[in-house]
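Apart from one protein chain that is not included, each protein chain of the complex appears where it belongs.
Labels for the chains are A, B and C, by order of writing; each one numbers its residues from 1.
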Amino acid sequence: MNSFGVIFRVTIFGESHGRSIGVVIDGCPPGIPVGPEDFKPDLVRRKSGRKGTTKRQEPDLPEILSGIYKGFTNGAPLAIITTNKDKISSDYDEFVDIPRPGHADFVAKTKYSGFADLRGSGHFSGRITWGLVVAGVIAKKISKDAVIAAKLISAGGSTDIERAINKAVKENDSIGGIIECRVKNPPKAIGEPFFYSFESAVSHLVFSVPAIKGIEFGSGFAAAAMKGSVHNDPFIDKNGKTSTNNAGGINGGITNGNEIIFRVAVKPTSSTGVEQTTFNFATKKMQTLTVKGRHDTCIALRMPVIIEAVTAIAMADLMLIDRGIYFHH
Amino acid sequence: MNSFGVIFRVTIFGESHGRSIGVVIDGCPPGIPVGPEDFKPDLVRRKSGRKGTTKRQEPDLPEILSGIYKGFTNGAPLAIITTNKDKISSDYDEFVDIPRPGHADFVAKTKYSGFADLRGSGHFSGRITWGLVVAGVIAKKISKDAVIAAKLISAGGSTDIERAINKAVKENDSIGGIIECRVKNPPKAIGEPFFYSFESAVSHLVFSVPAIKGIEFGSGFAAAAMKGSVHNDPFIDKNGKTSTNNAGGINGGITNGNEIIFRVAVKPTSSTGVEQTTFNFATKKMQTLTVKGRHDTCIALRMPVIIEAVTAIAMADLMLIDRGIYFHH
Amino acid sequence: MNSFGVIFRVTIFGESHGRSIGVVIDGCPPGIPVGPEDFKPDLVRRKSGRKGTTKRQEPDLPEILSGIYKGFTNGAPLAIITTNKDKISSDYDEFVDIPRPGHADFVAKTKYSGFADLRGSGHFSGRITWGLVVAGVIAKKISKDAVIAAKLISAGGSTDIERAINKAVKENDSIGGIIECRVKNPPKAIGEPFFYSFESAVSHLVFSVPAIKGIEFGSGFAAAAMKGSVHNDPFIDKNGKTSTNNAGGINGGITNGNEIIFRVAVKPTSSTGVEQTTFNFATKKMQTLTVKGRHDTCIALRMPVIIEAVTAIAMADLMLIDRGIYFHH
Partner (left out) sequence: MNSFGVIFRVTIFGESHGRSIGVVIDGCPPGIPVGPEDFKPDLVRRKSGRKGTTKRQEPDLPEILSGIYKGFTNGAPLAIITTNKDKISSDYDEFVDIPRPGHADFVAKTKYSGFADLRGSGHFSGRITWGLVVAGVIAKKISKDAVIAAKLISAGGSTDIERAINKAVKENDSIGGIIECRVKNPPKAIGEPFFYSFESAVSHLVFSVPAIKGIEFGSGFAAAAMKGSVHNDPFIDKNGKTSTNNAGGINGGITNGNEIIFRVAVKPTSSTGVEQTTFNFATKKMQTLTVKGRHDTCIALRMPVIIEAVTAIAMADLMLIDRGIYFHH
């Protein structure tokens, strides 16, 4: 199930230590200008290199295999790949018998009957999100009037994010974070009842991204403690502008034209330098495990651009689906 | 987009004040015993009648049109409907010009160019979840070893739910709530990377249900404030049991066999008896609006069974998809 | 797998002798005028009653459960059913042990482990095509500039169709036929490479209809014996009109604006009054079988309207998919 989308359809492939990873982007309208340099800004935002991110260094250069002709999308699917360069696969041998707590090692082994590639977490690696960011660049061109911006608003429970990360690095531990995504000037009236609401599309994609544990739209969990008379957003003009925005820009699963707002919770990276005591499935005994490898202290640092990408993908698909366009717009 | 599921596929139809509402359940294995009485317990849990729920009384009796033969599923799709009886449609006329804050009136009118049926919120009504509960009854029979139980754990910000509801009724206002869903003995190793993770499937369905504003799995938003060394769940036996369960039973989007735990945030019902000031799109002026009609004070009261239903639907679909079964299990 | 279509999505349900049969039509643009009487002309064309058709008489009246409001589609799915009235189910008991040659009895029993409803062929019955015709009526309104016309051009190998049917009735046997479908003024440039070509969409639907054994577009099988210099259709004007039409209006899986032409082969009804010798799976011996029941001598007589319906369904879906619309039309 490595594809998502109804019309604008993204297919992802690759393993962390395999030959290449990539993405196929289907259903893209023809005539959209795309150059190799267009991917750079978002790919740079996803890269490691800052404090708190892994030492693995990948050039991440996109190779466009198809779908672009003379600088424009040509109506055929785009296939874009990048080659994995900086792999140290020996780090992963022991995790077959001692699956890392919090990782996919155990479920991958179970589900795929021992055939899964566990090196660098294989197909479960955050590395696979490279293709999402690439697809997001295209998707942003489709919903080009919208301004999508996600940022990390807390890490390890603190809004002083730099300090929280420094502390975690010093403790050789990892920390989680919360990302907020806002879309100004979103396309109005997208989202398809009953089963492809705007929130359904976005949350479906968001929970495909490794390490996400929660999502809330508008006032979110806080809404559960509110009264209706306070939570409701009164309309104040003929465009449907509302005076408050507890709905996060969505009513009945459909965008109402106000700013879209949602937040996602990112768990701390499962790989932590702290020694853990866990089960060895070969010896059938508990034992200590120290995960070496190279890992992100706070994977949430690299995620805002990924959250933007999946938001753009959801919006592009919903825009292309909206059949009201066909007859009435 | 009124269908969901890859193999076990649910299609929903109907409007709140239309002739009938219903559901088609496709992809159900043959040979599952189903009688009309099987739907009763879950449908009763969804019904109004308790304090804090609407005065609209619907018999909600399921009419099975197809898919059952001699008391068993026959391999063909089940179509099950119920007739809307207790409709008072005159209540809704003014909402064309004065869309109710927090409701789908505005977006429905915009998206469907004025052709939407707004009576009782039409296809956006919580009434449409009747079909989800019916499909959930079938889905629970497919994942029959699992024990799914959802309950309201807070309302209006308080764990004393009865008191919170009494207060809201007295104030003629509405309140939200938080529902927790747990699945004991879940099927192990279901969930499909990259785009149909267990969380993606569940959240997609959950956000199809009207009034949901957030979802979190396991430690959820609290995970964002935790260290990896604390959040990770160490394995403690050969079945993959973990000593803690911050993951909520899911790693890498795949169930690990431990209890599945997630929570959803339900906003306060948009219909509240409190007077609101909002925009009149005909007069182009702000005005007061008092929503009459019959409404739930706390729609979250009726939702645990709906959350169970969508969980069962997601699990049934993921079980039937799992191709590992075919070759190795 | 009882649904078809990407945006305009048709879901079919029911068994020949069940309570009701029906169809859910999703993805229909809002604002299309639909009245109950609109279904009559096409449903009448599908009905039995003429010489050569079954004596089973069904009123076939459509009950619209949802999706229409004040005479127009409202953006929500249409659910339309009809009740089975004229059932004689005792005719079918013996076919469990002695599956009728040419029928689905054997495969249904095998696939559904004995739980299938074989009465009147259950979900495999031609009766289920009622829902296709109903969906076709809506689909024709979407592709309203196109004129779709299918007719029976031969029966039992003869173009004197009446005579062929009279002969078959007298022999108490059944006969097949060939239906030709033409679409004048079709929507131009619909069809989606690589896997949803116009022919793929139409043939997929056509082969869902019971009793179809072949389909050919344009010159079809005759093309295999032609030279390229003869088969190619030269363009003769700026609209893309061609002087010949061996392509049947389709190049590269996409409509070129010329008349669409295809033919389908319908086998003789499997139920024939002639005695057959076949295997009894209970006694494990060969024996004679005379199929009673009420059956069509030439099921192809009732099929032109069904072929039109599936053509319209395919066209409607492809029109709503075409993303070129979004940016450039």
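A few notes on this one:
The criterion applied here is as follows: a residue touches a chain if its C-beta (ideal position, glycine included) is under 8 Å from a C-beta of that chain, and two chains touch if they have at least 3 such contacts.
Only a predicted model underlies this, so the values are computations on that prediction, with no experimental measurement involved.
In the complete complex, the residue from C:D26, C:D42, C:D117 or C:E216 that touches the missing chain is C:E216. Considering the full assembly, B:A76 is the residue among B:A76, B:I179 or B:M226 that touches the omitted chain. Although one chain is hidden here, its contacts on subunit B can still be listed: residues 6-7, 27-32, 75-76, 193, 319-321, 323-328. Interface residues of subunit C facing the missing partner chain: 1-4, 6, 12, 99-104, 106-108, 110-113, 121, 123-124, 128, 154-157, 168, 171, 173-178, 188-189, 191-197, 199-201, 203-208, 210, 212-229, 231-238, 240, 242, 246-248, 251-256, 265-272, 274, 276-279, 281, 284, 286, 300, 321-322, 324, 327-328. Hidden from this view is one chain, which touches subunit A at 1-3, 9, 11-15, 18-22, 24, 26-27, 30-31, 63-67, 69, 72-79, 81, 108, 111-117, 122-123.
In the analysis below, only the chains that are shown with their structure count from here on.
Rounded to whole angstrom, the centroid-to-centroid distance between subunit A and subunit B, based on C-alpha atoms, equals 25 Å. Those residues of subunit C in touch with two or more other chains are numbered 27, 30-31, 75-76.
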